[in-house]
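Note that one protein chain of the assembly has been removed; the remaining protein chains are unaltered in position.
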Amino acid sequence: MNYSGFRVFWEGLTGNAGWKPAWRDPDPRAEYDIVIVGGGGHGLATAYYLAKEFGQRNIAVVEKGWIGSGNVGRNTTIVRSNYLLPGNEPFYEFSLKLWEGLEQDFNFNAMVSQRGIVNLYHSDAQRDAFARRGNAMRLAGADAVLLDQDGIRELCPFLDFDNARFPIRGGLWQPRGGTVRHDAVAWGYARGADKNGVDILQNCEVTGFQIDNGVCKGVETSRGKIRAKKVAVCVAGSSSRVMERAGMRLPIESHVLQAFVTEGLKPIIPGVITFGAGHFYVSQSDKGGLVFGGDIDGYNTYAQRGNLPVVEDVCEGGMAIMPMIGRARVLRMWGGVVDMSMDGSPFIDKTAIEGLYFNGGWCYGGFKATPASGYCYAHLIARGEPHPVAVDYRLDRFRHGAMIDEKGAGAQPNLH
Amino acid sequence: MQKVTRCVQPRRTKVMVESTFRLDAAGRVDRSHKLAFKFNDRKYVGYAGDTLASALLANGVSIVGRSFKYHRPRGIMSAGIEETNAIVQLLGDAEEPNVTATTLPLYEGLEARSVNAWPSVNVDVGSINNFFHRFIPAGFYYKTFMWPGNRWDWYGRAIRKVAGWGTAPRKPAGGRYEHRYHHCDVLVVGAGPTGLAAALSAGRSGARVLLVDNQTEAGGGLLGSSAVIDGSPAIAWVADSVQEIDAMPNVVRLAEASATGYYDQNYLTILERRPDKSWVKERLWKVRARQVVLATGAIERPLTFADNDRPGVMLASAASNYCLRFGVMPGRTAVVFTNNNGSYQHALELADSGIEVKAIVDLRAQADAGACAALAARNIEILPRSRIARVKGAGRVSAVDVISSNGGNKRRRIRCDLLAVSGGWNPNVQLHSQSGGRPEYNADIASFVPGTSPQDEMSAGACRGQFRLSTCLEEGRDAGLRAASACGFDECDEGIALPACSPEPDLDILATWEVTLPKKSSRAFLDFNNDVTSKDIRLAVREGYRSVELVKRYTTAGMGIDQGKTGNVNIIGLLAEITDTAPGSVGTTSFRPAYSPISFGAMAGTDSTDLIMPWRRTPVTDWFIANGGHLDETGALFRRPLFIAKPGETAGDAINREALAVRNGVGIYDGTPLGKISIKGPDTVTFLDRVYTNSWGKLPVGRCKFGYMLHDDGRLLDDGVTFRLSEDHYLMSTGSGVAEVVLKHLEKLLHCEWPDLDVYLTPVTDQWAVLCVCGPKAREVMLAANTDIDVSREAFKFLDTRFCRVAGIDARVSRVTYTGELSFEIVVASRHGRRLWDALLSAGEKYDITPVGSDTSMLLRTEKAFIAAGLEGDGYANIHDVGMGWVVADDKTDFIGKRSTMRDLNIGGPRPEIVGLLPTEKDFVPSKGSPIIDTDTADEAQRMIGMVTIGFHSPNLNRSIALAQLRDGRSRMGDTVTLFTKKRLATAQVCNPVFIDPDGERMRS
Partner (left out) sequence: MIIEHPLLGPRDAAEFTYLGDAAMIDRPDWQSGDAIREFHDYLYLRDNPAGEHRELWFHEQGDRSWLVVTRNTTTHEITKVELARDTALASGRHR
């Protein structure tokens, strides 16, 4: 069933009775060519691209709970490609380009809203760092504009420019950055994958791997054993727990990142704004809520709940750049468990176990990577070779000293 | 029956709607205290004690808002925090978006207007959406607006304009927000009968008790109830209890204070509105409680039937509450629609308040037998096995159509202007859930009750599903005693005496998740705020969104302003019905903070404006501010001058002037922010050997040495000079930005890894002011400043450090430099810093001593290629890249980071090495961060081969210069490379990075 304005109109006339399930609810088969562990954004995207772009037909996605129940439905919905390092920037730019054609590609409106992202700077040193980053972005074919204070004033006249503790001097603007309706990404990929024959198996938890002489031959699940030629894990915050069942230790810690939304307000924030002197980023959803967040809580946790100090810190950041939102009220706050890697950059790689693949370490930035992560993972699984924009996302990069450390913060996950 | 009176119009208001729904006696409003207010530009009057909602009802205002999607007219539905329809924008100085009229106390001059309606709430253009509702069911937007590709913005812009509720004020709020910490033994949340009983009992035991309640006065449900305690109105018991509680020195009671968040280890946030101090807007209490008693009550839920959102449809308990608490009739002629016994009492209360109650439409077969006689006495008809099929009236209920299965399913129309509904009661389990508990379904009340919590918390009364007043009092008392006893206060084992209460029937609820809809096109609302209907839920399930979380996300049900307080259980129930499971196995979603919305301001507290992160000063900061210093953030919260401009000078002028002065005359620089760590103890040398890459065994007293410190992963952590001040006293200087990081790193090593080392660290950054006199004439200035030691080249060598007096001040002077010139770094106690600065300025006057800013300092070190952490050593580079391999001692056994520098990519293959650049065009200054590119390759990932780390116009060389990281840079000396700049490509020649005095003659002079 193709979604379109006409279909919506027709169904309206006929009592909306003709809508079919967006995806099937099949029983697990005994064997697949490829089993993807994790029905989040990345897993569903991987299945979608495997089926659609790489001609794979016999694929299952196994998900412990319901699809999209992890971080794809808990983030602050920002997409951007404003990275610095050569190992990262081309990948994220590839991702942004995929976002740009996504709705047509999977026939589901994920509301890709490119209203721009601006990273404010408050000192000369920050301006220089952003200039460096902007140049790296432009070299990789992305868009970047270094704005001075007047430029920011034009974009966001409501900010506190001069009286603030950290006066706003300008910002790095990526006009093509923006937001995407997060849940719709999972649903769009799920529907697209299902259309291409992928079995999406919900409430199917992986309890173990069948590993024979260093070769992975399938998974054990709460719904029985499933044999597979290739098993591809992408379970974000649960990475260490799942990979432990294959006997692997990872360069990953699980942390909680909180996110927040206010009551609906009439349009005020044009795109995405980030504060340069603290941790605060904000955008406004299509429904009007200010969606915002800040830093991770900073300690290992698997509880999807954060604590108060970070909440205060984030709200202080908001008050610092736009004190007029003091009276806007936070409606809901929640936490997601993120897989913080040791250098702040992800992994898309084979493992030492033949037939077992791993995708993770997305830290708090996996949402924007969803399309490229899925595409590159699919490329790796189908072709056996990494996609050119993801060659550096190796699991063994620390052995060689090939870190991809955007912040230059070192081997301490909570600093990234 | 009470007589209805007309409210007297105050003289000064011209347009005044008569307050025709006000009862003349009942309620807790103060009729002697009139308050004028404006709603949607019309003037009205109410009384002290009213909420905006009760005052609007008293004035007969029925439409107060419009719904989110269909813009259907909506009236006041509840009397409390769960309100989803009466959302208003507060105007004037107190401007505030999205205020629920039902919780807003009325005040003189209040101005508010409806949100989400244009041009007005009565005539709203957006209501055209209601006409097209069939084309915009749940999730329709996921299926359209996709043509032409990637144009969502085009649609989004239009959609965003009509979305959203209130408007964020454009100016900051007046007044301030503050935080307060509070510790108590027992925190009681809710001051209804349960909470009062708990607080009284715990209070009498002697425990420190905090009692909070989100209403303006204590009493909870008893404020609007006809219940009787010990033969008197229940409110008298409330008054007595409050009086006793307020007299207890160990009990603190807060009104208008909501518990918004429940965090780990019984840490709760309580938001107090309108606290005692007039300049405090809101106060956030951060409470640590040893025990928490949740007495948060329950919220009545509506029934799901066709057009259940018409203005005039109100929760039965709310209707009764308006009569009894506010003396306001929410209508004149009422029908009650219910599935439980609780509404019978409400029907009686409405009737006794003067409302003509025509009938109770009961979905159940059996009505509450106990109430029949009383109802009959008031001519209230009971219609069992009946349902409401239709609600007439667009702007206000005018009649309902009732179908009784007893009566052969015939329709019967009953005229009324109020439909009081009850679908049962939802215990407020939100805080329990926030604490980590998992609510469980209880079929007896067809709702969720608390499960077990991992925290020291207990629920009592209605929030545990116990709705009978006598049970609430008993549970409250027991909970209060148990909590106090758990804190060691078990002397008082009686608590309060349990009073006699009027008898109440069982709830006897018939779980009803959707009342049969009369037509295909009928809509029954579940989430009024987000306009989600039962059909939307069915559609979602049909489309495969079967998990409760998926249903909520797809339809947005339960995500409105009330966060599902009224709708959630109905949604779960309906979902269970559709998918043929039990509500308990559908499960409930986890509740998250905030229980009720909390403002940014309250969360931030006083940590706003200048207090967010107060900036640091040195003893000289005031001088810079007064003398043209251009201050900027330079790390570690210091604001330092980038340059000190004379009148009329540009930044470039000033930097050139300062740089020339240092190379040719003398400059003075405030280096106070430099990090300083005092290190003492017999094992100091061993320690330094391990944390620095070089060896420290041979450093004599009175000398200093440059050191290079690595992270465990081999990257540069810090570089700096360490002085040996005495036999076992060393002073380490660190970069100002990393002072804290270095100290923490060193402390960690001593505490966790080398506990056997006898070494003591003390951070002394702020204790010492550091002033640096630099330039060929620096020695003359030192002499002129009466330095009382021999400062000659022979007696006071480069890298010497001496204790002495400068300008009569005890000081330590060192021959160290960051400019490459003859330099004296003078360290005095901070309190003498400004005196020394002034003395040096006057001593240097005849040498034209020039204060120098940090941009100039940066230029000078660039000319010398002294590495700057954060630029050349930028967190990616290793020690060899920055050309500092000479600092690694060959003979040294081990140091932090050694193994990591031996990984293959660090020892083999191309590395980004630091080189100098001479731009082909002498006037072209490459900006920091400009990439160096390989123009021969098309591969984007390989194109960038380096980057300019800093560029300047050097007045001393009279041309532009730069430092850069360049792949295999040291083997490219003399090559021409291409720079990628903002506007064009430029070229530069690779050269030795040390541009001035490569042999270091000047600094040793």
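A and B label the chains in the order they appear, each numbered from 1.
Here is the rule we go by: a residue touches a chain if its C-beta (ideal position, glycine included) is under 8 Å from a C-beta of that chain, and two chains touch if they have at least 3 such contacts.
For clarity, every value in this text was computed on a predicted model and none was experimentally measured.
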| item | value |
| --- | --- |
| Which of B:Glu747, B:Asp838 or B:Glu921 contacts the chain that the document leaves out | B:Glu747 |
| Contact with the hidden chain (one of A:Thr301, A:Ser345, A:Asn359 or A:Ser373) | A:Thr301 |
| Touching the absent chain when the full complex is considered, from B:Asp401, B:Asp712 or B:Asp997 | B:Asp712 |
| Residue ranges of chain B at the interface with the undisplayed chain | 264-265, 267, 288, 436, 454, 712-713, 744, 747-748, 751-756, 893-894, 898-900, 902-903 |
| For chain A, the residues touching the chain missing from this view | 240-241, 249-254, 298-303, 307-309, 342, 398-399, 411-414 |
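What we mean here is this: only the chains that are shown with their structure count from here on.
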| item | value |
| --- | --- |
| Centroid spacing, where centroids are CA-atom means, of chain A and chain B in whole angstrom | 22 |
| Residue ranges of chain A touching chain B (in the complex, touch as defined) | 3-5, 7-9, 12-13, 15-16, 19-25, 65-69, 73, 85-86, 90, 100-101, 103-104, 107-115, 122-126, 128-129, 131-136, 138-141, 146, 158, 163-166, 181, 183-184, 187-188, 202, 262-268, 277-278, 284, 286-288, 304-305, 307-308, 311-312, 315-316, 318-320, 323-334, 388-389, 391, 399-403, 405, 407-411 |
| Parts of chain B lying in touch with chain A, wherever the complex brings them together | 68, 95-98, 132, 134-137, 140-147, 149-150, 152-153, 156, 159-161, 163-173, 177, 261, 263-264, 267, 269, 286, 436, 520, 535, 539, 542-547, 549-550, 553-554, 556, 559, 561, 563, 590, 592-594, 597-601, 603-605, 607-615, 632-635, 642, 711-715, 855, 870, 874-876, 878, 900, 903-906, 927-931, 933, 940-941, 943-944, 947, 980, 982 |
